[in-house]
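One structure, as structure tokens, below. Some questions next.
Note that one protein chain is taken out, while the other chains of the complex remain in position.
Think of it as A and B in the order they're written, each chain with its own count starting at 1.
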Amino acid sequence: MNVEKITPFQFGCMCFAFMSGFSTLYLLEAKLIMHDVWIAIIAATIATLFLVQLLVYIQRQFADMNLSDIIITVFGNWVGKLVLCLYLLGMTGLGVLSLRSISLFYTTAILPNTSPGLIMAIVLLVTTYAAYLGLSSISRAALVILPFFAVAMLVISVFIFDDVESNPFMPQFQNALPLIVYSSMISFGFPFGKTSVFAFVFSEITNQKKLVKSCTTAAIFSCVYLLMSTYLAIGCLGEYMFKTAAFPFFSSIQLVKFGENIERIEIMIIGIWTILTLFEIIIVQYCFVKIVGRIFGAKNLSSLYLPVGAIFFAVSMKSFDNPAKLVAYDVKILPFSIILPSIILPLILGCILWVKKSRKNQMDIQNS
Amino acid sequence: MIEYLVLTFVVVYGSWKSTLLWKKFQRSEAIVVCVLSLVAACYLLPVIGNWIPTTETFNTFLYQSISEFVMRSFHIVQEVSPS
């Protein structure tokens, strides 16, 4: 297994791929507050930037340690392992959601006669292989994919933009504040909140001084991409069609025509997009194995990737057996379930470290 | 069908790999492989698999009431209409 460290630039690109992969699939927050969705997205991005600062602060207290080790050092062996189990639970949830989303999308829009189990199995085969290869290969693959993705998306966006007749983000402030807050929570739950997973690979980056810069840039680019997609999808489809479409951005891509002959370009775009979505599952699997290895004190992790892939498959098969459940979970449960691993636990960790550091400083002052 | 294939694979891989690791004196790794394979196998077993909680059921159990309370307070129950 490759254990090479990666550069902050590679990390930033991987972070973007991780956050943006699925972000445009449902656009649930936009369905809730339509014109004011930009507020929700920006608010979620700002929350993410604070979260990044907090996670980097924690990492900087223990420069060479993995977040798993930091948690065990701070909370102690047994409580620490319990906290790690909570993270495992959260990661399984993210992996299952991603797998189910991709299978739902394909069985609904592209391959109606193919079984979701088969789709999830072949997706997991590839992601398991990727996780097994290690972070260096994953990040290099992200660097290969991203330019193609960026070009494809830019071209598509330019063509969709032709169909946008009025500014879909106007008129502003049409929704009540609680609704905007709730939409921000949805947006934070999906896609921004999962940034906390990345804290488990902070120690594998060469120049830790550039962590904040990489993560912030990735989050801002993800925010821009999400805003752009939402703008184009609402503007192109109109309010009613946007609300009724299961995958609004995909529906807006379907309307793109290149001249007279190339009528359906979306399959090609979906091909590239599918690859980007895999990064979320890969990173989650990679971190899952690392944490499991830490809990059980296993050094050689290469043989764990297949069983972990099998767990993801098994849990996915037993979860979200119909699309309505999946969307309802994204809207009703995810905004709350993400709070514990992404906000509360890092906050507790940060507070403990801050208090310890303050005490130590006071002791030093007293001693001197 | 695919579930049974994966189940067979997990059982075969788990037992083979954990035995191999145990013989190489990598005891922790052998135990982890065994535990993980067992968890996956349990989920894939026809009857038992349906009883074991998933992240979906676990999180729904934990957060359903909070979610309903918040949505009721924010008056957004009617507005969320998943397609």
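Convention: a residue touches a chain if its C-beta (ideal position, glycine included) is under 8 Å from a C-beta of that chain, and two chains touch if they have at least 3 such contacts.
Convention: contacts and distances are computed from a predicted model.
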{"item": "Among \"Zinc-finger\", \"Sn-glycerol-3-phosphate ABC transporter ATP-binding protein UgpC\", \"Arsenite oxidase, small subunit\" or \"Spore germination protein KA\", UniProt-listed name of the chain not shown", "value": "\"Spore germination protein KA\""}
{"item": "For the chain not depicted, the shown chains it touches", "value": "A"}
{"item": "Contacting the left-out chain in the complete assembly, out of A:W38, A:Y106, A:F198 or A:Y286", "value": "A:Y106"}
{"item": "Touching the absent chain when the full complex is considered, from A:M65, A:L118 or A:V181", "value": "A:L118"}
{"item": "Sole contact to the chain not displayed, among A:Q53, A:S137 or A:N300", "value": "A:S137"}
{"item": "Residues from chain A at the interface with the omitted partner, ascending", "value": "2, 4-10, 13, 106, 110-111, 114, 118-119, 122-123, 125-126, 129-130, 133-134, 136-141, 143-147, 206-207, 210, 261-264, 267, 270-272, 274-275, 278"}
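Just so we're on the same page, only the chains that are shown with their structure count from here on.
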{"item": "Chain A residues within the chain B interface of the complex", "value": "28, 31-32, 89, 92-93, 96, 115, 117-118, 121, 176, 178-179, 181-182, 243-246, 292-293, 296-301, 303-304, 306-308, 310-311, 313-315, 317-320, 324-325, 327-329, 331-333, 335-337"}
{"item": "Parts of chain B lying in touch with chain A, wherever the complex brings them together", "value": "1-3, 5-6, 9-10, 13-14, 17, 21, 26, 28-29, 31-33, 35-37, 39-41, 43-44, 49-50, 52, 54-60, 62-64, 66-68, 70-71, 73-76, 79-83"}
